[in-house]
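Removed from the display is one protein chain of the complex; every other protein chain stays in position.
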Amino acid sequence: MKVELVSYTKDGERVVAIASKMSRSRKGWDYHEKTMTDEEVEVWIRDAIIHGYWSPLEHSSYTFSIEGISRVASHQLVRHRIASYTQMSHRFAKPVDEYYQPVTPPSAEKRNEELVKKAYDDAYKYYYELLQNGVPEEDARYVLPNGVNTNIVVTMNARELYNFFALRLCSRAQWEIRAVAWKMLEEVKKVHPRLFKYAGPNCIIHENFIRETPISLDELNDKTEFLSQRCVEGVPRDGILKCIQNAKSILNKIK
Amino acid sequence: MKVELVSYTKDGERVVAIASKMSRSRKGWDYHEKTMTDEEVEVWIRDAIIHGYWSPLEHSSYTFSIEGISRVASHQLVRHRIASYTQMSHRFAKPVDEYYQPVTPPSAEKRNEELVKKAYDDAYKYYYELLQNGVPEEDARYVLPNGVNTNIVVTMNARELYNFFALRLCSRAQWEIRAVAWKMLEEVKKVHPRLFKYAGPNCIIHENFIRETPISLDELNDKTEFLSQRCVEGVPRDGILKCIQNAKSILNKIK
Amino acid sequence: MKVELVSYTKDGERVVAIASKMSRSRKGWDYHEKTMTDEEVEVWIRDAIIHGYWSPLEHSSYTFSIEGISRVASHQLVRHRIASYTQMSHRFAKPVDEYYQPVTPPSAEKRNEELVKKAYDDAYKYYYELLQNGVPEEDARYVLPNGVNTNIVVTMNARELYNFFALRLCSRAQWEIRAVAWKMLEEVKKVHPRLFKYAGPNCIIHENFIRETPISLDELNDKTEFLSQRCVEGVPRDGILKCIQNAKSILNKIK
Partner (left out) sequence: MKVELVSYTKDGERVVAIASKMSRSRKGWDYHEKTMTDEEVEVWIRDAIIHGYWSPLEHSSYTFSIEGISRVASHQLVRHRIASYTQMSHRFAKPVDEYYQPVTPPSAEKRNEELVKKAYDDAYKYYYELLQNGVPEEDARYVLPNGVNTNIVVTMNARELYNFFALRLCSRAQWEIRAVAWKMLEEVKKVHPRLFKYAGPNCIIHENFIRETPISLDELNDKTEFLSQRCVEGVPRDGILKCIQNAKSILNKIK
C-alpha cells in the first residue's frame, strides 16, 4: 500500500484563515492577505474547528494517489460522496503478470497466509484461462478475488478529510481503509499541521464539541480524561484511549 | 438479479409540475395544487426537461432494492454520488450456503461458464476454510470473487435518475450495471410515464438539447433521423439507433 | 410565514428501518417488508441515530412549501447544499400589489415597526417607478428591500433534516430561519414521530453522541442534566436548557 499526497492547496492554511475572517469583516481579500500574521492564522483555524464552523475548511484541497489497495478498500472509500475519484479501470487495465498483487489481510498469518496465497494464485489461473478463451477482460475479472489490487486518485477538501478521519481512523473501521486513513493523516499533517491538529476519530471530534479545552491526538496521554461516557460506537469512557492506540497500531502490521 | 421499486414519491409528477410552475408564479402551493390539470402537469414536465431546467425533478424520489448483483456492479453503482445507498455488509452478513450465488457474465458461455463456476466453487472452499481457521469474515472475504452477489438499497431523485440513465443505459456501460439501469427505467416508467418519457442514454439526451422536436426511446424507429454527427462516445450518426438496440438487448441475456 | 409539508415518503419510517436491517442481513427486501414489526421499526431507527449511522435516514424524503419568508431567510436556507430547491423567481414573478408583503422582524416594535413599514413603502414606490420607466423587473428589484417576501419549495431527506435542525433550531441561528426550522420540525414530527424523536439543536445531538441514555427535546425538563461542559457554540452546561427554550420561543413572536 502506498499513500502519496501528490497535490494540495499550497497556501491552504492561510486561505482557510482569511476566508474565516472575511465572513466577519467588511474588508476584502487583499487587505487580509497583506495583514494577517501567522499567529492569527492559527487562531482563526482553531476557532473554526472548535465551534464546528467547518465551511471555510472547504477552501483547501488535497489530492492523494493511493496505490496497491484492494477493491474491498476502494469500494468503501468511494462511499464518501463529497470527494473526487479517478480509479484504475479493470475493464481497460488488465492486472496481469507483475501487476497482479492482491492484498493479504494481516490477520491471515502462517498457514492462513499460505491459503490466501493459493486462493489468489488459483483465481489468477482461471482469470487467465478465461482471457485466453476469448472472454473479455471486463467479464473475466469476475473471478478475480476481492483482494485484487487497484490504484485510485482521490481529492478531498480539509472539511471532508475531518469527516473521513472521524469515521475511518476509528478502531471499528475495516483494517485496510483504516490504514489508508492513518497514512493520509500523516501526509496532511506534514504539510498543514495547524489545519489538522484536531483531526481524529469520532471519539476525539465529539469530545471536543462538548468540552472547554480541546484535546488532540498528539497530546493524548495516560492522564487525558474524557468527559464522554461512551464514544458514539459504544466504547465506554475508560476504554477510549486504549481503543485509539489499537486503531493506530494497524500501521505496524501492514507493509 | 432483482430490481424492485420499493418506495417512491406517489404524487411525484404533480409535485415536479407544481414546483416548476411556482418558480414562475406569485401564488402559493395550495392554489396550484387545487387548480393544476393533468394536461398542465404534462406540459410543465416536458418543458422542464426539454430546456434542461432539471432542478424541479429533484423533488420526486425513488427507492430501489437491487438484489443479487455482483460487487463489480455495486462498486460502479456507488460512484454516483448524488444518491443514497445502504449496502449489505460482507463484514457482518456472511454470504454462506444458499446465499453464495455469484454472478456469471453472459459472455461466458458453455465451456467458459463451467470454468467460472469452478472458479467460484474453489474460491468458496478457500473462504470457508479461512473462516474455520478463525480468520474473521471481513478478512476471509478477500478471497471471494469480484462476482460475489450483494444486495443494495438505492434512492435517487428523478433528476439524478436522468443522469444515471444517460450514462448507464449506453452500450458503453458495463453489461451488468447496464442491465440494472434498463430494469430501473422500466420500473419508474410504470409509475411515472410522463416524468421519464424522455429518459435515455446520452445520445438521446444530447440530441434533444439541440433539436426542435424531441425524440423519445419509445418512439424511436427506422425513420428517426439524428441531427448529431456522433454521440458523445464517438458512435457516428448512422450507428446510433442500432447501438441503442444493442444496449437494451442485455435484458434478454440475463436472468 | 407558512410552512407546509406538501409531500413525503409515506412509509418512510419502515423504509429507513428495513434499509438499516438489510445492511446486516443476507435476506432481501420482501422478506423484511413482510416480517418487520412496528417495535422493530422503532429499535432500528433509534439505533441508527444513537450510533451516528445516518445513511439509512436518507431514504426518506420531505418536501415543504415555505411561503412568505424574506430573501434574507431564503438566502440562508439555500446554503444547505444537500437539498433541493425551487424558488419563486423575482425575475419573472413581480411581487406587485397584494403580493408585496415584506417581512418585519419581531425585534422592530412600535416606533420601529412603523419605520420599517415606511421603508418598505418607499422602496416599493421606487420599484414601481422604475418599472414604469421601462427598467426590467429583474433590475428594478435591486431597490426592493432584503425583507421582501418570497416562496420556495424545499426537499430534504431525514438525514439532512437532522443536520439542518442541529444548526437552525439553535438560538444562535437568525430568528427567521430558526422559526422556519421549528415549524418544519413540528410538521415532520406529526407524520414520523419515531424518525424525528431525537432531532434537536446541536447541543442535543452532540450530547447524545457521548452519553449512555439519549435525551430528546420532548422529554427535557428541569431535572435533565447535561454531561457537556459547553455546547459547540460556547453556552455553558447550566445555560443550555434555558437557551433551547429561548430558541423555541420565536414561535410565539411571529405570525
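Note that the chains are named A, B and C in the order they appear, and that numbering of residues resets to 1 at the start of each chain.
The rule we apply is simple: a contact is a pair of C-beta atoms (placed from the backbone, for glycine too) under 8 Å apart; a residue touches a chain by one contact, two chains touch by 3 or more.
Note that the structure is a prediction, hence the values are computed from the model and not measured.
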Ask   = Looking at C:7, C:23, C:70 or C:208, which residue reaches the missing chain?
value = C:70
Remark   = Where C:24, C:118, C:190 or C:242 are the choices, the one touching the absent chain is C:118
Remark   = Across B:25, B:107 or B:228, the one contacting the chain not displayed is B:228
Request  = Pick out the residues on subunit B that sit against the missing chain.
outcome  = 51-52, 202, 206-207, 209-212, 227-234
Request  = Go through subunit A and note every residue touching the omitted chain.
outcome  = 2, 4, 6-7, 9-12, 15, 18-20, 22-26, 28-30, 33, 55-56, 58-59, 61, 63, 65, 67, 84-89, 92-95, 99, 151, 153, 155, 157
Remark   = Even though one chain is not shown, subunit C touches it at residues 70-72, 74-75, 78-79, 81-82, 85, 91, 102-105, 107-108, 111-112, 115-116, 118-120, 122-123, 126-127, 129-130, 133, 135-136, 138-139, 141-148, 174-175
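Quick note on the criterion: only the chains that are shown with their structure count from here on.
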Co-neighbours of subunit C and subunit B - touch as defined = A
Inquiry  = Centroid from C-alpha atoms only, then distance subunit A to subunit B, rounded to Å. What do you get?
reply    = 29
Task = Please list all residues of subunit B that touch 2 or more other chains.
result = 85
